[in-house]
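Here the structure is laid out as structure tokens; the discussion comes afterwards.
The other protein chains are all here in position, but one chain of the complex has been omitted.
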Amino acid sequence: MELWTVGNKTILLLFVVIATYFTAAQPDPWIVLLFLIYSALNLMLHIVKGSRLKQGAIVLIELFLIGCAVYHPFFTLLLPFGCYELATFYPRKNGVVLLVILIPLIFLRDSMMVLYMFVAALSYFNYVLVRQYMGRIVRQEDENELIRKDMHRLARSLNENRDFARASEYMVKLEERSRLTQQIHDGIGHAMTGALIQMEATKRLLHSDPHTAESLLQNAIGISKEAIEEIRVTLKNNKPPVEQLGLSRLKTAVEAFSGKTGMMTSVVHDGNMEIITPLQWKIIYENVTEALTNSAKYSGATSAHVEIRVLNRFIKAVVSDNGQGSSKIVKGLGLIGMEERTASVNGTVIADGSQGFTVTTLIPYGRE
Amino acid sequence: MNVLDIRGLTKKFGEFVAVDNMSLTVREGEIFGFLGANGAGKSTTINMVSSLLRPSSGEIRILDRDITKQSRFAKLNLGIVPQDLAIYEDMTAYENVSFFAGLYGLRGTQLKERTEEALEFVGLSDKAKSLPKNFSGGMKRRLNIACAIAHKPKLIIMDEPTVGIDPQSRNYILTSVRNLNESGCTIIYTSHYMEEVEEICSRIAIVDHGKIIAEGTKEQLKSTITDVKDIRIEVKSAQPAAAGVLKAIPGVRTVLQEENVIRIHSDAAVDNLNRILKQLMDDGMEIRSVEEKEPNLETVFLTLTGRNLRD
Partner (left out) sequence: MNILSIAFKEIKQDFRDRRTLIFMLGFPIILMLILGLALTNAFSGDLSVGDLKVVVKDTTGGGQLSEAFAAFTKEAGKSGITFDSLPAGKNGRTEVENNRYVDYVELSGQGISLYGSSRSTIESNIVQGMLTSFADKYNAAAAVAQTEPAQVQAVFAGGAGSDYIKELSINANRTPGSIDYYALALTVMVGLWAAMPAGGLIQREIGRGTAVRLVTAPVRKSEIFAGKVLGGIVTNFLFVIVIIVFSKYVFKAYWGEHMGIVLIVLLSEVIMALSLGLAFSYLLKGSASRGIISLIVQLMSFFGGAYFPIGDEAGGGIMGFLVNLSPIRWGNHGLTQVIYGNDVSAAWPAVGLYIGFAILFLGASIAVMRRREGL
């Protein structure tokens, strides 16, 4: 800002110097003195610190210029700059400045008036423009600062969340393991122990009492058969069905998201979930979690809604939030990733920001 | 032959993607409907086809020739009816049509004949010498069409040609679209009036956010969300045996009977309502009301995108 003003001032000063000094028939030493004083005052303005002092210096310069103007009218041309400099200390009063700088017009005549008007208008636009740019820079710096803080906070919470996720994953695994151990211990363990005891007895009786040994062995075989059957049942019971895997995995993920961010979430589904293949589930899962993450990051939403519907020819997965949305969507990496994933199964992703933010994944599927 | 072939067409305005990797084929003799909300990317696509905008990427071919490499060929075979009126209000109807047709290389008596023919076609022959200033909205729209057809293009693109006009002019325009199609023109018709598209288009693409989300005949589009229609018939004195008889009619899947109300689920693709009603009447039942719930394109759009066409 300062550099700009100084540059403009210098240009105008040069113009005034040329107009007054070099065009005059007789070189006037007094004018040289006045110019030097003006330059000195301006230097002083840039040397002094503190807004009071600076304002004082500007007022001094302006008074000096008014004095000079009486001597030579061209000095009025330098007046507007002081006004602008003064105005920078009082933002939001652009109109007043314009009025103030128009005051000298009353005292000016003819070509001088036109010239002054020209200079005043030109420098005014210059000043307004510079002000605007300065404002923008300040705003952007503030924004930068905010973003930096945000990043810091997010990085920290990311770390915490990661630890938490790791811990809970471990807990779940432990629980699951102990449940399985229990089941194996309770059912198969007992049966196998029984079969083993009977087989040990058979070994002893094999030569002395083959008949009893045979019945004992038969017994052991029966127990083993049952045990194998039980293993099969246990395994079958423990292996979840595909659609349950997909939907419950999705639900768990959405609930975990809700717990992590504090957003209200809901998951509804409609239609025959069985026709969704594991690959399609994978894509839906990834798109939904990505969309939820985006909602939490950008939209300022307090709730998000997930809907999975199987239509006649399409599988539709929608994530919608109640955030601010956006009228024009700029595709980020997240959205492009979703599109690419979905395109691999001939599907499309529509992002809409008209009422909150909605990401719809449409995947066609062939019937028959 | 494919009249229009679009491959991977994309248009970006700054960071905003207006048309997103769109691919599309229009075959000869079709009336191809382009259905989508305002700002869905229909007009941007059409503007690229008519070389008003340069694609950011992708390829457009008209009659199997690239429109950037052989733009003169593409333009000669293309007629545009823009969404906003594109006529000179200070030139007579005749002068308007003749001027534009002249740009397509028509001269002399041929120019005169074609101009008269085009005006005749849209029913403005008797207004040939009048200035469009004094025309009604519908007449201006018709002149707008005449300006696009005098050079007999193979492909005519109509961008919302019926916006804001009276029902009579609208019917006139829809009829002329059909007539043009019968005379051998392939037509691309964009609209956000679902009924119009449903009425005249042989194939339809639903566009949203610059992408085609579904494409096909209207029956195919409807079947994307369901292939069942719901028929509810109220009769005066139902006979208990009615259900069994109805099940024999082709397309009928289930029949539920609750006193005097019969509810039928049937294949949407099979047109069997008349047979069902006839059967009921033959059985001596007096029909009080019939309600048929069939998905229309509006519901297709709503189901797929979650929004209304006219949001």
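We just call them A and B in the order they show up, numbering each chain from 1.
By definition in this document, a residue touches a chain if its C-beta (ideal position, glycine included) is under 8 Å from a C-beta of that chain, and two chains touch if they have at least 3 such contacts.
This is a predicted model, so every value here is computed, not measured.
Check B:51, B:125 or B:279 against the missing chain and you find that the one touching it is B:51. Set against the missing chain, the residues B:40, B:60 or B:87 yield one that touches it, B:87. Touching the chain that is not shown, out of B:32, B:100 or B:301: B:100 (per the contact rule at the top). The residue touching the chain not shown here, chosen from B:76, B:174, B:245 or B:302, is B:76. Of the residues in subunit B, those that touch the hidden partner chain are 47, 50-54, 71-72, 75-76, 78, 80, 82, 84-91, 95, 99-100, 102-105, 147-148.
Rule of thumb we're sticking to: only the chains that are shown with their structure count from here on.
The distance from the centre of subunit A to the centre of subunit B, each centre being the mean of the chain's C-alpha atoms, comes to 41 Å.
Residue ranges on subunit B touching subunit A, taken from their complex, read 15-17, 208-209, 211-214, 223-227, 303-307, 311.
Note for the complex: subunit A touches subunit B at residues 311-314, 316, 318, 320, 328-331, 348, 350-352, 354-355, 358, 360, 362, 364.
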